[in-house]
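If you scroll down you'll find the structure; I have some questions about it.
Note that one protein chain of the assembly has been removed; the remaining protein chains are unaltered in position.
Lettered A and B in written order, each chain numbered from 1.
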Amino acid sequence: MNSARQAEISRGARWFGALAGPALAGYPASLLVADGALGTRPVRWIAVVPDAHNRFERARHGEVGLIEGWHLARAVQEVVAADAGKPARTAIIAIVDVASQAYGRREEAYGIHLALAAAAGAYAAARLAGHPVVALIVGKAMSGAFLAHGYQAGRIVAFDDPEVMVHAMGKASAARITLRSVEALTALAETIPPMAYDIKNFAALGLLSATLNVADPDQPQPADLDLVGQALQDMLASMDAEAEHDLSTRLGSPLRQASQRVRELLRLQWSQTVTE
Amino acid sequence: MENLSYDFAAAPAAVPLQRRVLVGVVGSGDLEVLVEPAAAQIRIQICTSVDGMASIWQALMQRVFGAAALPAMRIDINDFGATPGVVRLRLEQAMEELGLSDQQPVDKI
Partner (left out) sequence: MTTNQETRLTALLGQNSFIELAARERSRQLLDAGSGRELVGPFERLSSPWLAQQGVVTQADDGVVVTKGSFNGQSCVVLAIEGAFQGGSLGEVGGAKIAGALELAALDNRNGIPTMAIIVFETGGVRLQEANLGLAAIAEIHSAIVDLRRCQPVIGIVAGTVGCFGGMSIAAALCSYFIVTREARLGLNGPAVIEQEAGIAEYDSRDRSFIWSITGGEQRALSGLVDVLAEDDVQQIRSHVAQLLARGVPRMHRSEQTARFISALDAADAATQATPGMARAIYAQGAQ
């Protein structure tokens, strides 16, 4: 593969190709979907990738837009429908490399918020129906794009790499909105873990199940494929024993103790009949 | 952002507070005031977004709580740039909701 073609192919696309193989026909070019197996478990792989010819011009660089949102929902709903009434639950692996949602007039006019809700809702419903869902973050996991594709997973794993970032908004926009300089935001992020962009700080918040040290995050090597495959299988196994298919494993970090305290107090006060 | 604190004596004969009250929101130019019963004195704690106004807060607190016949209470103020007039309004609103507005000293500005 020559370097010019390589430049067009995102990390997400590379890892999809290496892990999942050829994508199914019938989906838009920005959505890669394939059915395979991890060990003996049936798996559907899903990735959002750049499509230079996307019908929506504001979604040509790997953004999650209108088309991507609704077809993500479709890809996930199909799995759930196919397994309905059967004992087995196909796993769903979201390969995540999404730098943002799509920004544009068409996107807002045609309800991109609903398109992303379709995706998030489908992933959540699949998880609640007992399908093990794992998000594998190989690059960016930003904002609305990540909420739609990956953040409803029962387990999240990520590469330990400087290019891997999770956040609510890109630095330039975040600086503008909070009326600070990018430098000031970066400085704040050093002492305020939830404001940081890097994966170590994200892990410290207790939101990751594992970080993976792959030799080359840009070029899947055989040893890395084994490592990733094994990690994914471990995640699936860890979900086998779960009675609840909720997101409560994300509440373990001391940095989220307020989140736990709120829930504790809500539980205590929920059924009381004493009024003020 | 500044944290300020002021203490005043409670009136020994005043009926102790039975309730607590919250007024206002921490919006631009506004503040919230939380008032709760306390044991021994009137303690006011202020967190304000505007620095350097301590003497103005001091004077305002003195006017409202200095000579008033009020019961012991704990007051928390979270302020986002309200004018003294708005602060006064919120304090009066709180006192009124607690049924304490009669005890305010008459203050003609």
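Definition applied: a residue touches a chain if its C-beta (ideal position, glycine included) is under 8 Å from a C-beta of that chain, and two chains touch if they have at least 3 such contacts.
On a predicted model such as this, the values are computed, not experimentally measured, just so you know.
Chemist: Of the listed residues A:Ala52, A:Leu114 or A:Val182, which contacts the missing chain in the full complex?
Modeler: A:Leu114
Chemist: Could you tell which one of A:Ala34, A:Leu147 or A:Met235 touches the chain left off the display?
Modeler: That would be A:Leu147, which touches the missing chain.
Chemist: Could you tell me which of A:Ala94, A:Leu205 or A:Leu232 touches the chain that is not displayed?
Modeler: Residue touching the chain left out of view: A:Leu205.
Chemist: Quick one: which of A:Leu128, A:Ala210 or A:Leu227 touches the chain that's been left out?
Modeler: Candidates A:Leu128, A:Ala210 or A:Leu227; residue touching the omitted chain: A:Leu128.
Chemist: Would you indicate which residue among B:Arg20, B:Arg43, B:Arg63 or B:Arg88 is in contact with the undisplayed chain?
Modeler: Reading the full complex, the residue touching the unseen chain is B:Arg20.
Chemist: Can you list where chain B touches the absent chain?
Modeler: For chain B, the residues touching the absent chain are 1, 20, 22, 25-28, 30, 32, 34, 36, 47-49, 76, 78-80.
Chemist: Using the document's contact rule, name the residues of chain A that touch the chain not shown here.
Modeler: Residue positions of chain A that touch the missing chain: 55-58, 66-67, 70-71, 73-74, 77, 100-101, 103-118, 120-122, 124-125, 127-128, 143-144, 146-148, 151-152, 166-169, 172-174, 176-178, 188, 191-196, 201-202, 205, 207, 246-247, 250, 255-256, 258-259, 261-263, 265-267, 269-270, 272, 275-276.
The working rule: only the chains that are shown with their structure count from here on.
Chemist: How many angstrom between the C-alpha centroids of chain B and chain A?
Modeler: 48
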